[in-house]
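Excluded from the complex is one protein chain; the other protein chains are retained at their positions.
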Amino acid sequence: MFQIQISTSINGDDTEFSCEPDETLLDVLRDRLGMTGSKEGCGTGDCGACSVVVDGRLVCACLMLGAEAQGREIETIEGMADGTELHPLQQKFLDHAALQCGVCTPGFLVAAKSLLERNDNPTEEEVRYWLAGNLCRCTGYDKIVRAVLDTAKDMRKPAKAKKPAARKRVKA
Amino acid sequence: MNFQPGKDTLKREFKTVGTRTPRPDGLDKITGRAQFGADMTAPGMLWGLILRSPHAHARIKSIDTSKAEAVNGVHAVVTSADFGPCPDDVLDVRENVMARGKALYDGHAVAAVAATSRAAAKQALKLIKVDYQVLPHVTDVDEAMKPSAPIINSKLFTKGLEKTPRKPSNVAERFEFGHGDVEAGFEQADLVVERTFKTEATHQGYIEPHACLASMGTDGKGDIWCCTQGHFMVRQVCSALLGMDASALRVTASEIGGGFGGKTTVFIEPVALALSLKANRPVKVVMSRAEVLRASGPTSSTSIDVKIGMKKDGTITAGDATLRYQGGAFPGSAVPYGAMAAFACYDLKAVRAVGYDVIANRPKQAAYRAPGAPMAAYAVESVVDELCRELKLDPLEVRLKNASSDGSKASYGPNFDVIGLRATLEAAKTHPHYRAKLGRNQGRGVACGFWFNFGGETSVSLNVSADGTVGLSVGTPDIGGSRASIGNMAAEELGIPHDKVRCIIADTASLGYNDVTDGSRVTFASGLAAINAARDAIGKMCERAAGLWGIPVDAVTWEDGAARPSSPNAGKHEPLTLADIAAQAGATGGPISGHCEINAEGAGVSFATHLVDTEVDPDTGHVKVLRYTVFQDAGKAIHPSYVEGQFQGGAVQGIGWALNEEYIYGEDGRLQNPGFLDYRIPVASDLPMIDAVIVEVPNPGHPYGVRGVGETSIVPPLAAISNSVSGAAGVRMTELPMSPPRVLKALGRI
Amino acid sequence: MVKVQVWGSLKPALEGADEIELEAASIREVLDQLSDRFPAMKQAITRGVSVSVDGRMYANAIMVPLKPDSEVFVLPKLVGG
Partner (left out) sequence: MQYHAPATVKDAVKLLAASKGSTQVLAGGTDLLVRMRSGFSEPDNIIDIKRISPMCKIARDGKGFAIGAAVSSAEMSENPALAKAWPGVVEAAALIGSTQIQGRATIAGNLCNASPAADSVPAMVAAGAKALIRGPKGKRQVAVEKICKGPGKTVLKKGELVEAILLPAKPARTGDAYLRFIPRTEMDIAVAGAGVCLTLDAKGVCTAARVSLGAIAPTVLLVNKAAQALVGTKVDDDALDALAKACSAAARPIDDKRGTKEFRIHIAGVLARRAAIIARDRALGKS
């Protein structure tokens, strides 16, 4: 196989890499770029541990080819804190003990950040549905959901207009 | 200086213990820099992949690896031939990590390759030619026990019978526990209910697949980096399998992405080590999710009969259970613990539990949070619930009436020490949840659970730095925040702020032997050892103070982080803080450290009571969990947030087990659902908040009263949910998981 | 005399006895005597057992002292998750 040359932006840093055409973005991040914060829990898009944001859209890095990253803007857990300043979600996860083993934590943080950027006042149900693609086996989700709701509360500014609800759900 | 259970008084006033301090590994885990099993690389590293049997049961006639070896980039191929003689106690492990002669389950490893890229390794795997002779297989526990079942191991003769049988079978061992005259007990009952239950195998479902990086040189020395609940166990087993000196192998425990018992054994580490030895290069092996589900260690699937007699006033007159646990292709299911734990919540005059350890063509089961107990509790608590409903008795009152209490004789033999079952029942009784109104198609379930909790071999080292800060090395991998708890106990004992103590997990070369992180033992045993190590260091610091003051050491006492004269008679001396003494350590006799090496005794058993409300959709059989409250005895909650976390996590794993998680085998003996798509662990939207009520009945065996909390929380949910669904549906559920088709069938709608 | 009960699958190893009394000052002495008297017990003890002394559990510990009237249970070896 011929490797493909890719230029992209990761957490605001111009990044170039070459990869095999069938390598996933997750393989590239972890094995070529040494960014092991995104985890592989399943490799099939079922666990969300590899959640990253591509051009503003939350995706599983295991379900995207590295080749598709050309010219995109990618955000990973490694870029979530602003220098020494933690993102409010990161701080709340610590405060609420919203992690036990911590392997799902990067994915949850990236996914929750993406939610709060769209909806600064989510209901508990909206948080739970938005995060349904992130599996956690340690916490039973309780403290994670509380941490996200508490972050939203803190981050909310009264003047800020509300964007449309994150995801609507129909129940059978 | 070590704590003497039963002699020393328990500490009840705390400064650090009981507070919700930030965790020492927190920052690494929220920024993505924590290093888990698969996150480590080494110079010259190769990728290892494992070829697995597609057959449930097959003779391996031959394996031809020549074409695989010829692939460019391939540096080593191993099969069972690469694992030589080994001690008897690891024979089954040797066979489980690499099939010898026969593949015993779908997913059983048969060969492995190491190559410079994953692509090359993948290509090589495809070129390994295995000639199988497919044999008849059996995966169901009841089928496996039948005389007509295919025999999996012709050398297996049932143990534990009066006479060892002459014919081999799939029943490895029979166990019996109990006391009193069960038949006489049933005669005294006003109502006797007898039911048979079945539970399907579940998986621990840790999000991090097994991963390791092994490096083995031709000089006989090796290193392993891996995610494990016990790196000393990895060292012992791997060195035994590879025929090397234990101390020549250093194992470092990475951060571990969940274990729940599933990482208390080895699957890939010896294979990676063998590949590394052959290639003379470091080798990384990472399981895929499918490999985790097919070839690590799920729970037993079970079939259980329970018979219980009750008087009209709610007194249980006798209990009898027969438990059949299939534990995969090797003996060693969790049935003895199931049989021991089945009736542990009840103080019974007549009780019997008989267990059968059964083998089948499935992966060798591994521990999963209170191994064996949830299924047994499910069966027993279901029957107790049915008796309560039939006799129109309050399920909490009946449990209070029959509950095990201090000094009562446990169903598995010994007498209980101080226990907290009643306290959890009382807490449930007075909780608003118990009185909340239920709507249409809704039901409330109650169930209790028990786990033994362990102590075990533990070694801790505590080093006082010249600046008055403390390094604490423990040897029990941290699977849920134990570094915070153990560090806080050391800080409490030393009388210094928690953030002056840094607790780490030391590698196998740096610390004495430690048993694995299992049996809810770590906060208890490593905590106890840390307290003892702190006391050891305090003793030394008191000696230094005594020397500086020129008074006898027994005239020095340690209080609030400083050495002080113990009485006015000892003279007037300004207290010397830990930092003061540390600063002069070199000049007063050298470095100061404290140690503790013990086989920790005095672990206190733990009980829990769970309350759950569910709603059943009568048209679809879908079950929604509406409200869930856990009441559990923690003895003393060192870090309440992580105690709550254990309660919540265990409850939710139990909810998954009760409702949707199951191993599904096809007619061909292959696992049908080896992925998180169809192995359905609960997702966030399936659940309500899980209320956690911490009950504290101090364990006299720990200086602060700690009881293990990790495991008991998964014992009651199966029964609690089933009792709730049975109430909502108006029909007794007797099979797990209660998937929608099963519920709808029980409702008579299909 | 220390009262010793053997449980689980070990029970048949006692060749019919429900409970036996021994002169023993430690767990080690109990296990040694059981091994000597009952060949089937020897095998089981080598594989590993847990012992409960007066309600307290010991895994893999043999030096634990016994009181003359201690109640001892020999149980299958425990594992956890």
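For clarity, chains are labelled A, B and C in written order, and residue numbers in each chain start from 1.
Basically, a contact is a pair of C-beta atoms (placed from the backbone, for glycine too) under 8 Å apart; a residue touches a chain by one contact, two chains touch by 3 or more.
This one's a predicted model, so the numbers in the text were calculated from it and none came from an experiment.
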Query - Neighbouring shown chains of the undisplayed chain, as defined at the top - result: A, B
Report summary line: Among A:33, A:65, A:81 or A:155, contact with the omitted chain is made only by A:65
Report task. Give the residue, chosen from B:17, B:410 or B:744, that touches the chain omitted from the document. Result -> B:744
Report task. Quick one: say which of B:580, B:597, B:678 or B:735 touches the chain that got left out. Result -> B:678
Query raised in the report: Which residue among B:140, B:536, B:686 or B:711 touches the omitted chain?
Result: B:686
Report summary line: Note that subunit B touches the absent chain at residues 290, 619-622, 659-660, 664, 672-673, 676-678, 680, 682-683, 685-686, 739-741, 744-745, 749-750
Query - In subunit A, positions touching the absent partner - result: 1-2, 4, 20-22, 24, 43-46, 48, 51, 54, 57-60, 62-65, 67-68, 70, 111, 114-115, 129-134, 164, 166-172
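In the analysis below, only the chains that are shown with their structure count from here on.
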Report summary line: subunit A to subunit C, mean C-alpha position gap in Å, rounds to 54
Query raised in the report: Whole-Å distance, subunit A centre to subunit B centre, using C-alpha means?
Result: 30
Report task. Return the residues of subunit C touching two or more other chains; collapse runs of consecutive numbers into ranges. Result -> none
Query raised in the report: Residue numbers in subunit B touching 2 or more other chains?
Result: 204, 259-260
**Report entry** Contact set on subunit B toward subunit A in their complex
**Finding:** 20, 22-23, 25-36, 38-39, 41, 119, 204-209, 255-260, 286, 288-289, 479-481, 620, 622, 641-642, 644-645, 648-653, 675-677, 681-685, 687, 689-690, 692
Query - Touching residues on subunit C, where the partner in the complex is subunit B - result: 5, 7-12, 47, 52, 54-61, 64, 71, 73, 75-76, 78-81
Query raised in the report: Which subunit A residues qualify as touching subunit B in the complex?
Result: 1, 20, 30, 34-44, 46-47, 49, 76-78, 80-81, 86, 90, 93-97, 99-106, 109, 124-125, 127-129, 131-146, 169, 172
